[in-house]
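A single protein chain has been omitted; all remaining protein chains appear in their positions.
Presenting subunit A:
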Amino acid sequence: MKKQKNPNPFESLSEELVFTILDLLENSQSKKSFSSCCKWFHALESKHRRALRPLRAEYIPSILARYSSVENLDLTLCPRVNDTTLSLIARAYRDTLRRVDLSRSRFFTGTGVLNLAVNCLNLVELDLSNATELRDAAMVGVARAGNLEKLWLNRCKMVTDMGIGCVAVGCRKLKLISLKWCVGVADLGVDLIAIKCKELRSMDLSYLPITEKCLSSIFKLQHLEDLVLEGCFGIGDDSLNNLVFNEGGKTLKKLDISGCQNISHIGLSKLTRISGCVERLVLADGSPVILALANSLNKLSMLQSIILDGCIVTSDGLKAIGNLCISLKELSLSKCLGVTDKALSFVVSKHRDLRKLDVTCCRKITDFSIASIANSCRSLTSLKMESCTLVPSEAYILIGQKCHYLEELDLTDNEIDDEGLESIARCSRLSSLKLGICLNITDRGIASVAMCCSKLKELDLYRSTGVTDLGISAIASGCPELEMINAAYCTSITDRALFCLSKCPNLQTLEIRGCLLVTSIGLASIAMNCRQLNRLDIKKCYNIDDSGMIPLSHFSQNLRQINLSYSSVTDVGLLSLAGIPCLQNFTLLHLQGLSPVGLAAALLACGGLTKVKLHVSLRSLLPELLIRHVEARGCVFEWRDKVFQAELDPKCWKLQLEDLMQ
């Protein structure tokens, strides 16, 4: 930090120049340090800032005073945003505000929305999702925002056609509207939206009680590109057959009719006939993928992605998909029943340009499929094959040999061993690798991955008990960009692994659940070095106590979520955590050292809490008034009644799992 001298040498810099520098600073951390350099920089940074995500609603008044020209206001970390706050915001950013996210906020009403809409005339994006209390009157407020282009109203259950009608009339420039789970909105409202808002590009109508009646207006929209009709049970073959679509749906690029059980291949062929430009088709959890269904896709000459998750798939159907005269980029067969080696290998041999393939839980496939995948689809970037338990370890060697472009690989619960991992390590672009419940892998395989895959950001080693400190330390040194690591129930890791991981400055998520050997010392080193840490799970780390919490409270200022269940943390540790400003979520089950008084104090001290999981026995011990007070601040209590569980041996755990599956 510079010493303040008069005159400040930085002040000779032109404002534009500093702004250009600031434009290049992407990290919020570096912006912070920039602004703490001197008053001049502080002022400039405040002036320059366009996007804000306040940590708590209490800070908003001072934030408004400091930052003068915010365009993008993300209030997802402020559960408690009331009308007063909103009117302050509306007043402060009357000219600049363009986007407000209120999806996680509660306590505001239609008045606040009205204030925003009326004052902030440049508002183009508004997210009001999860505002389950908002009624039609609030939509009258929304409708005043005449320049709105994007509006999310997910889960606004009290809103009806009337409210949506107001929005339709008021917000004529809408390009995106998301009405997922707005169960009060039906045909009339959607129809009116489609009639009035001609600019619509994207509509999410998932789980609405709509029927075919509104579809004809929707398909008349001239610019519609993205239509989500997930779980619209009211739309079925019969109704689609009765529809006459004129000149519509030509622009549609993405169509999602997942979960529409009443649309079979007949309805689908009707839909595909009118929307010939669809690039991405989501048919998840729909009718069985039979020959006729696959044939109905023939009309879609631009098709690139087909998502069939959860469908029953016949061999004929899958083969027909293989025979489509287009080249798919993405195919998802996650949890599809009936995917056989023969059909799958035929499909992949035909679509050699596949980039993404998801065969999660296709339990029938063997190395035969994997061989054809590896041989045909050389340009795969994402392969997800969790729980393909029949695939033998040798198959993974082939994947490593052929698919060099893999960036995402999910091998959870598979038979892969070190040899396979060594081969897969050739995929140098890997950024996400999931090796959960792979009991055959050891430090050797992990080390080879660490050596080659320097871009790794996400590593899941959940219950892969063969991995020890050595493997983790190799990862820590080989993958400096690591952001997320899950070493839960890797029972042999110790503090040493944590010391190594503390070299990863970008580490955000650390799960070491059930790592019995880890102590507060290891955690302290993580806390001190990984300043970005925001999620921490130390459940069942019996050796972590208050001495681990104190460094956390000092250094991990970004910590949002922590699970302390079964650990040895007491009142003191918990209270010290209250110093973390953005702590939102904690789970405290079976904390032996915790007293109701200490818990009450911690609950009061943590102002930003949104969710707390506690044992039900504590409920009666906490003052009712306190609970209500904390709830009024925006916190939700989840009372759990779990019995104390002793830890199982990993092998034993897997056997138990397999028993459950049968």
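Keep this in mind: a contact is a pair of C-beta atoms (placed from the backbone, for glycine too) under 8 Å apart; a residue touches a chain by one contact, two chains touch by 3 or more; residues count from 1.
Basically, contacts and distances are computed from a predicted model.
Selecting from "Isoaspartyl peptidase/L-asparaginase", "UBC core domain-containing protein", "Actin-related protein 2/3 complex subunit 5" or "Protein SENSITIVE TO PROTON RHIZOTOXICITY 1", the unshown chain of this assembly corresponds to "Protein SENSITIVE TO PROTON RHIZOTOXICITY 1" (UniProt protein name). Contact with the chain not shown here comes from a single listed residue; of A:Leu17, A:Leu121 or A:Ala632, that residue is A:Leu121.
Which of A:Val18, A:Cys38, A:Leu151 or A:Cys166 touches the hidden chain is settled by the complete complex: it is A:Cys166. Residue-level contact of subunit A with the missing chain is found at 83-84, 87-88, 91, 94, 109-111, 114-115, 118-119, 121, 135-141, 143-147, 161-163, 165-166, 169-170, 172-173, 188-189, 191-192, 195-196.
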